[in-house]
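Here's the structure we're looking at; comments come further down.
Every protein chain of the complex appears in place save one, which is left out.
Each chain carries a letter (A, B and C) given by its place in the written order, and its residues are counted from 1.
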Amino acid sequence: MFTNFPFFPQAASEQAGQIDALYFFLVAVTAFFTALIAIMVVVFAVKFRRKHDDEVGEAIHGSLALELLWTVIPLGITMVMFVWGAQVFFHMTRPPKGAMEIYVVGKQWMWKAQHMDGAREINELHVPIGRPVKLIMGSEDVIHSFFIPEFRVKADVIPGRLNTLWFTATKPGRYHLFCTQYCGTKHSAMIGWVTAMEPAEYEAWLGGGGAGGTMADAGAKLFQDLACATCHLDNGQGRGPVLKGAFGKPVTLQTGQTVTIDDAYVRESILNPQAKVVAGFQPIMPTFQGLVTEEQLLQLIAYVKSLGEQQGATK
Amino acid sequence: MSDAPSSYQPPPVAIHPAPVAEHAHHPWLQHHFDNMEQQAEASTLGMWVFLVTEIMFFGGLFMAYLVYRHQSPSGFQEASHHLNIYWGAANTAILIVSSLTMALAVRAAQTSQPAKTQVGWLLATMGFGAAFLGIKAIEYYDKFRDHIVPGPYFQWEGQYPKPAEQFYSLYFAMTGLHALHMVIGLGIMTVIAVMAWRKTFDEEYYTPVEVAGLYWHFVDIVWIFLFPLLYLIGRHYHAG
Amino acid sequence: MSGHVAPKSMYYAVFAALMVGTALTVLVAFYDLGPLNNVLMLGIAMTKAALVVLFFMHVRWSTRLTWVVAASGFVWLLILFGLTMMDYLTRGWVPGTWR
Partner (left out) sequence: MDTTTATPTLNYLNNGYGLKSWLLTKDHKRIALLYLWSITAFFFLGGFFALMIRLELLTPAADLVQPDTYNKLFTMHGVVMVFFFLIPSIPAVLGNFLLPIMVGAKDLAFPRINLLSWYIYVLGGLFTVAAALSGGVDTGWTFYAPYSTSASNSNVILAGVGIFITGFSSILTGLNFIVTVHRMRAPGLTWFRLPLFVWAHYATSLIMILGTPVIAITVLLVAVERGLHLGIFDPALGGDPILFQHLFWFYSHPAVYIMILPAMGVVAELVQAFSRKNIFGYTFVAFSSLAIAIIGFLVWGHHLFVAGQSTYAGLVFSIISMFVAIPSAVKVFNWTATIYKGSVSWDSPMLYAFGFIGLFTIGGLTGLFLATLGMDIHMHDTYFIIAHFHYVMVGGAIFGYLGGLHYWWPKITGRMYPEGWAKFAALNIFVGFNLTFGPQFLVGYLGMPRRYAMYSPEFQVWNVLSTAGATILGVGYLIPMIYFTWSLKNAPRAGANPWGARGLEWEIPSPPPTENFAVTPVVTEGTHQYAPSREVGIV
């Protein structure tokens, strides 16, 4: 029955090594201090055990030197933990430029993934090894959390906003995908598999998927169907800002602030158009809250993003 | 097992004087206090500590207000426009007057003035408190009439229906909690007024009036912040 | 027992100050002073609260312990506001991270 006694998850991503190194350091510190305290307690308790009933202990009131010692040493060690942990955290929360993007939607109780070229999967995620992959994630209902133990990555998937997570898989194989934020009855069934493949295999797999065009194509169709195109004209004469070439660039708002047009900004502008209106335009765009699903939102974002890239290429 | 695990008996850490005959106590001194001063100090400190918990209790709502005001400033501005500044200002003034009469009620007890004077100030305080609640009721009625009570029947004509609904969620939560405190305050004042009528309070013993006063002033302070936050911020955009 | 008995005139003076503050804060609301509006409104509210606490609630004549207790409420409120807003106000400070 119990053929395996696993102590340690596989390390199948570039990040896993960093996390494991930090883990071993923390385990070493824990083991050292636990052993130190346990040995002291046992040795003192045995050596100074009560010999006769009237015996009392010595009156020792303390030592400032010792107090400073066991204040400063733990402080130093915890600061090492903090700095090291912060370094790893920075590395893990900032996706490298040019990472391959995949959109993920969590809903009770499944994971839906959509690749840029249009391939869709449910409770499965195929990724190439050796290449940074950035997941842009949204939720349709409650908070979920996307966790791949073998990659040591995790991020909450929160309704009403987009979160990102990135990794570079290093070893081909099939790995667990878990939801770790409690999300209702079938929380423990909101699981799946991540398949890491050689890049060539991945390309072949993509070729086999993706009927119905790329994500941007789907977004372009929505863009027409929802009549976005009547205001967002390419010639600058429309009632809405020109979207061509806009993505990824800073823009000045009515309030005088400057924001960069990214996934989160596009999403917010579709659902809550009045929140950040571009300078020189009227706040007349209607909200699309409730009219588009989280998945369609992501397709629209992918389309707007593709418009930005078009322009960038011709520059 | 032995009768007791240890026969060793260390010396005591305190001197335990033998009981002596009871001498006369103030009738309102509780048995576990040494004297009236200790009792009064304990009661006022207790009320202050309680007021700290009240600050944190309202604090959760103020926190929510702060976050959502930060997230949709224009929406909150638009929503606040529906509130009537004059009702709000009148209520602020009424509460300040009630705080004054409360302070004078405490002073009347402190200086052993006749029960009639004490009760008079207390009744005045209660009257102004009731007036505040009356105006609040009129304001609430207006909201019901205009369908700006959050929920399925909420209607908003302006640009920002969502933030407006949120504003009114917070408006009702904050002013509702405040009004509940006023109602409780009126209950406390009734008890205090009856005690005062029975000539309970004089310069020797006036802790209950003082403690009730602390509570009343605190409720006043909450309104001092609620008024500008809900009614005033951002009004000039439309008031001109 | 004996607490501090303040003269009636003081209570009336504090009351007058509170009323003036209320009038002022309403008045200010009708003029566009930019960010100064909010500063003034909160400043007036805090001044009024301080007057009530110090005089009506007798903290002016109370023990240091009462001062500490009264202050602790506001300090903890600031902890709650400060650290929570620290999150909201710094979203997206580190490029490429969550907003």
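The working rule: a residue touches a chain if its C-beta (ideal position, glycine included) is under 8 Å from a C-beta of that chain, and two chains touch if they have at least 3 such contacts.
Here the structure is a predicted model, which is why all the values come from computation and not from measurement.
Q: In the intact complex, which of the depicted chains does the undisplayed chain touch?
A: Every shown chain touched by the left-out chain: A, B, C.
Q: Among A:129, A:179, A:266 or A:298, choose the residue that contacts the chain missing from this document, as touch is defined above.
A: Selected residue, touching the omitted chain: A:179.
Q: Mind listing the chain A residues that contact the chain we can't see here?
A: Spelled out for chain A, the touching residues are 1-2, 4-9, 18-19, 22-23, 26, 29-30, 33-34, 37-38, 40-42, 44-45, 48-51, 53, 55-67, 70-71, 74-75, 78-79, 81-82, 84-93, 108, 141-143, 145, 147, 149-150, 152-156, 158-161, 163, 176, 178-189, 191.
Q: For the chain that got dropped from the picture, name the residues of chain C it touches.
A: 65, 72, 76, 79-80, 83-84, 86-94, 97-98
Q: Touching the absent chain: which residues on chain B qualify?
A: Given the touch definition above, chain B has residues 1-20, 30-34, 38, 41-42, 45-46, 49-50, 52-61, 63-64, 67-68, 71, 150-152, 162-163, 165-166, 169-170, 172-173 touching the missing chain.
The rule we apply is simple: only the chains that are shown with their structure count from here on.
Q: Tell me, please, which two chains come out on top when C-beta pairs in contact are counted per chain pair.
A: B-C
Q: Please indicate which chain is farthest from chain B, where distance is taken between mean Cα coordinates of the chains.
A: A
Q: Return the distance between the CA-based centres of chain B and chain C, expressed in whole Å.
A: Computed from C-alpha means, the inter-chain centre distance equals 16 Å.
Q: How big is the gap, in whole Å, between where the Cα atoms of chain A centre and where those of chain B centre?
A: It comes to 45 Å between the two C-alpha centres.
Q: Between chain A and chain C, what is the separation of their C-alpha centroids in Å?
A: Each chain reduced to its C-alpha mean, chain A and chain C end up 40 Å apart.
Q: Give the residues of chain C that touch two or more other chains, as numbers and ranges in rising order.
A: Counting only residues that touch two or more other chains, chain C contributes none.
Q: Which residues of chain B are in contact with two or more other chains?
A: Where chain B is concerned, no single residue meets two or more other chains.
Q: Taking the complex as given, what residues does chain A use to touch chain B?
A: My answer: residues 53-54, 56, 272, 274-275, 283, 287, 289.
Q: Show which residues of chain B lie in contact with chain C when the two form their complex.
A: 36-37, 40-41, 44-45, 48-49, 51-52, 55-56, 59-60, 62-63, 66-67, 70-71, 85, 89, 92-93, 96-97, 99-100, 102-104, 107, 110-111, 203-206, 210, 213-214, 217-218, 220-221, 224-225, 227-228, 231-237, 239-240
Q: Tell me, which parts of chain C touch chain B in their complex?
A: 1-3, 5-6, 8, 11-12, 14-15, 18-19, 22, 25-26, 28-33, 37-38, 41-42, 44-45, 48-49, 52-53, 55-58, 62-63, 65-66, 69-70, 72-74, 76-77, 80-81, 84-85, 88-89
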